[in-house]
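Left out: one protein chain. Kept in place: all the others.
Read from first to last, the chains carry the letters A, B, C and D; within each, the first residue is number 1.
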Amino acid sequence: MVVALAVFLPLLGAFISVWLSRRKPRLSVIVSRLFLAGGLHSTIVLSIKLNAWSFSDLGNSIILRTGVGAPPLSINLEATGGAVIAAIVVYVAAILGISRLTSRNVKTLPLLLSLVTASLGLLFATDLFNSFVFLEIGSIITIGLTAACRCRRRWEVAVKVALVSGLVTILYLLAIVVIYKTTGELRFEALGMLHGFPALLVSGLMLTVIMTEIKAFPLSGWGLDFYEGASPGFAGVYSATWSLAVLMWSAGILPRLPIPNLQILAWIGAGGLVLGQFAGFRATSPGRMMGYSSAAYASILLILAGTTTGHDYLQLTLVLMIFAAIAKFTVFMLADPENENPLKSAAGNLLLLPILVIAGIPPLPVFWAKFKLLSILAGVSPLMLAAVVLGLFLEAVYLLRLWSKRPVRFLKNGRLVPAVTSLLMAAGAIWLTAGFWRSLSFSGSLLSSSTLRILFMTVFGAGTLLTLPGAWNRIKGERSYWFWMLLSGISLTFLPMAGNGITFYILWEVSAFAAVIAVSRGSRAAAGTFWFAVFAAASGFLLLASIVLSRSMFIAPGIPLILVAIAALFKLGQMGAHLWSVRAYSAAPATMSAFMAGTSSKAAVFLLVVAALGTGAVAMPAGSVLAWAGVLTALSMAVMAALSSDYKKVLAYASVSQMGYILIGLGLASVMGWTAAIYHTFHHFLFKMILFLGAAGVIFRTGTSDYNRLGGLIRRMPLTFTFTLISVIAFAGVPPLAGFGGKWFLYNGLIETGWLPIALIAMFASVVAFLYAFRLLHAVFLGQLSTVNARVKEAPLALLVPQGILTAALMLFSFRPTLFLEHIVPAIESLPGLKGVAPVINGTIVTTPLGNWNAWAVGMMVMGLFGFAFVFYWLSGKRPKHVGQLDIGFAGELPPSAEEVHYAGNFFKPYRRALAFLPRIHAGKVFSGITEVFKIAGDSVRAIFTGDARTYLAHSLIFLVIVLIYLRGGI
Amino acid sequence: MISLVMSITFTALAALVWGLLLGGISRMVTARIHGRIGPRLTQNFIDLWKLFRKKSSIHHGTMFWLAPMFRVAGAIGVLVLVPLVVGNTVIVNMSFSGDLLLVVYFMFFGCLGMALGAGDSGHPYAVIAVSRGLAQMSSYELSFSAVVLVLAAGLRTLSIEEIIMAQQDGILSWNLFRYPFATAAALITLLPMQMAYPFSIVLAPQEIPIGPPTEYSSRFLSFMFSGRAIFGVAKLVLFVNLFFGGASSWISLLFKTFLLYMFPIFVSTVFPRFRTEQSIRFLWFVPTSLAAIDLLRVMI
Amino acid sequence: MTETLMTVIVVTFGGMMITAAIAVLFVRDLLSAIIITGFVSLSASVMFLLMDAPDVAITEASIGAVLATMIFLWGRGKIGGDG
Amino acid sequence: MIRTLTGLIIVLVLGAVAAAVIPEMQMREELQGVGYSYVSRGMDDTGSSNLVTAVIVAYRGLDTLGEVVVLFCASTAVVLILTLYPIGIKASEPSRVVAFTAKVLPAPILLFGVYFIAHSHISPGGGFPGGTVIASVFLLVMLGSSSVPDGRGRLPAIESLAGLSFGLLGFWGIMTVGQFLNNAFLGTGTPGTIVSGGLIPLISIAIGAKVASEFSGVFKAFRNTGGTV
Partner (left out) sequence: MSTAFYWSIAGTAAGLVLVGLWGILTRKHILRIALAFTLADTGVNLLLVWSGYLPGRTAPIVDGTISASGITSAVVDPLPQAMVLTSIVIGVAVAALFVVVGVLASRRTGSADVRRMKELRW
């Protein structure tokens, strides 16, 4: 009864509304809603009866018998747990979509309601011919509603859908002829009774039918056109009702196909995924992107059918399909591709969640299914795994582009839909995360040394806390981002506690994408966000691949290490990947830059530490590769920093450059090298935070980060200057401040290991650092104070206090580095697999086999000498008086305005000239080269979608022929 | 503690005197080569005293104010971190508190202070000089780093003390003979370090009446002169220690530093000035290649 | 009706139907094509009758032959042309 | 040309497949599978002597409901589209021959259609052909008159009512014997008579009415656009 109500209530509603909609249009909408609500209620009752929400017994079912007698004579509708949950989604989408679809013409109501019945019928179907009837209803409604919605290209789409569904009808009926003729049955079970040539033919026909219906690449041409050309309102409803039902139905049929080796489905799916997503990479219209994404999900369904069985299969398909459907529904409901206006702010935010869901970012629900799928694939074939990971990455890229370009507009009255669907997706995330909770671990066992763990947690936690106050001060044009920063920071803080790969991965991704969101809210973020997101996705997928490849452990020797290393390098934004880091650091809200450069970049260091330990320390060749990568980054980025004239960009380059030293240290795989790396990690955190926070203050007050428009701020912002000066001296490596220590350990390690060329370049890079360090101080704080900035105030306390705290810490550890080292060095020494000797700490003196360093003594000496000179001067006569800034000896002339006298741009012109012999390689060009290759690949793939509907039909038929030939084992 | 302070004071004063003397000698020598009579030997002392006695009337800001202190502290700091005479236990100063790397990096301290002061003066030409100076400095540091690496890797130590001790087996054990190419490279880098021709473009702005020395007057200038004199001596001592076997006595220290000081002076008088980018490229390639020869030897 | 007669009828009609079907694709005039299609449907209904399927035959004749043809004719009237 | 050839090649390959597969489908001498059960039990289960109707309306009534929905959706879509995007002109004056035919023929044809529907369980025919025939009467009347008959609300009302009764008959089955669209719970009567086959005649009427009203709606929509039909 309940099943019947669930399936047929909408149909009754449709029958009523066809009449009522002419008489009382508004009433008919209400009545239809009531019928839908009744159906929804029934499905919910069903789901509770079936205990479907545990996602564990999805095979349980309630049967509705129809007609006379029992199957196989009559037809049953079988409401399985999975189907019921999908049915709920169908209902929710229909109820939410109803106002959008009927807003122009209420006469579409009967079609919409019938679509719900057809979807549910298909979901619950157990009979092949019965499925056929429901399929036909769906096709007809699709054609009708496509044509009834007002959008420019509806006719073209309707014709294509009609043609394709016509072909599907023919092929499906042919399959039914063969099945009935051979077995005398029409239930799904009949498929299993086939043998020999009929089995082969039926498999070919059904596979073609299913792949065309679910729009799997390469039979997805019509689907792409449909999603692009149909009105977003209908496309959304379609994807969450009919498309979902077809997918779930196909999921029921595919494993029953009488193919001897079902794995071929997985190969078809994997190949289609890669090729299809290459094509999708080139898509420009949002609707088409969603179409390609839908093709990706169809391919994933094939992969699932080919590699998983039983409970896993049910669960994975259900989770993947329903959440993708909800997400896609949301995207379409938010989007209006006809309109090219830029988004209002809300739409961008709302669009992100569904897109992240589709892309499978943890802990959003689809992620869990994708993760499980990848773990299964790791056991099937690494090649397939690679293909799938690549495909998913490409999908994520264009989805993120869809979001970052925001070509869609927010609807004025459509806030209910995203609210409800977001709630559903969030609930799914919580639900599934809770379900997978057992597989998460927070024992911190990835990094055995508790000291290092605490160190990293301190860095992450303190970094978050100290940047948080600054995030409240926003520059005009920026949107609130503190929440996302806090989320990113909290996940980071827990990162060292991760006990296994999956936990690590989730925290990593949450942190990364929260950061992406935060960055996107900067006033000039558009340039930086996309590549940031792409690299975040790339490093995430690499990490994921390595986790599933290494199964139980986090990292196994061999391939995964390389993947992890690349993931970490991407995250660090090392040379090549600096494309994102520099852009994102300079584009993000100023405080967010501090957080990213100072704090979250250390997550990659942590990853490398964990990875290196997991493999029993970095092996020599890998280590030297790492070190070379690091040193080249350090030098090239330092030169870039010296030559650029944007405050934040310089800091960004500098930050990337400094990360290079950490890489060298880790690459050394010796105690000395690691001491250098960890020491530098911590101190880089301190001084880079100070620098970026200082920059945040300057930008906040002056509104610019252009060197040419700054200058002389020492007179207006003395505290900021002091903090910046101290941290600049520190990172330039000038004793007595802390930066020297890292370099000292590093060179000790390098000389000890005998990597002299690297040492030489590293030393050179550290001197180049001096160039940008001075330039920074000069261009911003010294020189002439621009008249525009003549009245700026000192930075707000929210920025100054954290800087003060950090500076105090920096000073403390500068003069007493042993306070830090006496904990760190033993911890590093105790790590397995590191070679070389440890530095010896004796009181305030640190001794290595090569030399010694007494920071305390040196510091005291410098203070003493400085104090002496100062006091000597102070006491030796009358103090001079301060004069105006233009009161300078200027060859006897009066200097013009302050702006013209301030010398900041093109500062190291001779350097640029001296470098002129080098070919200028832009990372941007390298990546646009890679992108170009991808584009060409994508173009050549998508060339098959000519737009001529008959070509799509030919695809299906050619595919049928190829499958038949393959199944037969040749011609 | 008190003995340390006294020792440092003595060293600093001695270095100041010796530095001023060397400066005077250099002015005389240059004048003779130019065919002039030139100033007196004591002219530098007189200048310094005169400047010190004059009261400074203006300043441009805190960093402008502090720059001379940076300069003096940096110069004395380098000096006291370097061992002076082998085996002398009375004047050891701070030479056990750090090794060669510390000294090399600490040498930036004074430079940074100077540069900051120049920047705070608000004078564009001052900063042009700084920009040239920094560019040039970073260039010679490349080859100088190579030299440091040769010594550190070759002698398996970074401690200046031990580097000196390794050169005590006769004149052939000097690094001059052990690592002749590195020494040659180091001597070339000594030229820009002392801002001698052909690497004196840095000084160009102060030859016409603009730039830092114009802004810095009287007492500020006297601090900077002293700092420069002491810094020069410190660098000479460092070079003597690194390549010329160190000094076994005060006499030998004076003698060796004197001879070493004459080298840039003679070179200066015969070479014209490089443009900045010329000197950058020269320093990148010529001395670095020389040092690289020895670096390769050490590595193999 | 004997088996032989049935076979003869079927072979004749079958040959005609396939010929007609090919003609539908290639005949210049769209009106002729529509009418030929109607003829094919009608022939099919005869075949249904021969295969002991009177229900199907009636349906095919009334829906497949008449109704469909009318719809096509309407369509032709609205589109025009003979492509 | 290339397209024609490519199409030909694909079709020829598929023809080869057909040539390979059809001989596998040997002619049988006996009923097999569910076919046998339908024939052997059909009359007892449903009380319909037309076994095709027994299968359509009773055993696989769900398929038929779906079929009705297909038709319903198609006609709704057609009407919807043609109302939303009207084309062409109003109907023109009919010729005298047509007008005459339209006066004479409707009655016998209507009878014929009603017979089809009412006797679906005992003789060939059924709701679908019957409904179509009735719709053709409507068409004829329409062609015979110069204006489009104003059936506003009546056709949709019939459509609604017929569809609802079909659905509710289905639910009746559930409520009595727990089987959707069961026709036999009221007894099946004597096969071969008019009042037999349980609910089959009722369902057939519902189907017939629905099909008739839907096709009529489509014709009306067509007619509204002008032109020959």
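Everything below uses one rule, namely that a residue touches a chain if its C-beta (ideal position, glycine included) is under 8 Å from a C-beta of that chain, and two chains touch if they have at least 3 such contacts.
Computed from a prediction, not measured in an experiment: that's the story for all the values here.
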Among the chains presented, those that the missing one touches: A, C, D
Listed residues A:180, A:313 or A:744, member touching the removed chain: A:180
Given A:45, A:63, A:163 or A:937, the one touching the chain that is not displayed: A:163
Interface with the unshown chain - residue positions in chain D: 3-4, 6-8, 10-11, 14-15, 18, 22, 25, 27-32, 34-36, 38-40, 42-43, 49-52, 54-56, 60, 63-64, 66-67, 70-71, 73-75, 77-78, 81-82, 85, 87, 122-124, 126, 128, 191-192, 211, 218
Missing-chain contacts mapped onto chain A: 129, 133, 136, 139-140, 143-144, 147, 153, 155-160, 162-163, 165-167, 169-170, 173-174, 176-177, 180-181, 186, 224-225, 228-229, 279, 282-283, 288, 939, 942-943, 945-950, 953-954, 957
For chain C, the residues touching the chain missing from this view: 3-4, 6-7, 10-11, 13-15, 17-18, 21-22, 24-25, 30, 33-34, 37, 40-41, 44, 47-48, 50-56, 59-60, 63-64, 67-68, 71-72, 74-76, 78-79, 81-83
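Basically, only the chains that are shown with their structure count from here on.
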Whole-Å gap separating chain A and chain B, where each centre is the average of the chain's CA atoms: 53
For chain B paired with chain C, centre-to-centre distance based on mean C-alpha positions, whole Å: 106
Distance from chain C to chain A - Cα centre to Cα centre, in angstrom: 58
Interchain contacts, given as pairs of chains that touch: A-B, A-D, C-D
Touching residues (chain side chain A, partner chain B) in the complex: 712, 714-715, 718, 725, 729, 732-735, 740, 743-744, 747-748, 751, 754, 756-757, 759-760, 763-764, 767-768, 770-771, 774-775, 777-778, 782-784, 845, 848-854, 857-858, 861-862, 865-866, 868-870, 873, 876-878, 880-883, 885-891, 898, 901-903, 907-911, 913-914
Residues on chain A engaged by chain D in the complex (per definition of touch): 1, 4, 8, 11-12, 14-16, 18-20, 22-23, 64-69, 72-75, 77, 105, 107-108, 110-111, 114, 117-118, 121, 129-130, 133-134, 136-137, 140-141, 143-145, 147-148, 178, 180-186, 196-198, 201, 950, 954, 957-958, 960-961, 964
Chain A-facing residues of chain B, complex: 8, 52, 55-63, 66, 68-70, 72-73, 76-77, 80-81, 94, 96-102, 105-106, 108-109, 112, 115-116, 119-124, 127-128, 130-132, 134-135, 137-139, 141-142, 145-146, 148-149, 152-153, 156-159, 208-210, 214-215, 219-220, 223, 275-277, 280-281, 284, 295, 298-299
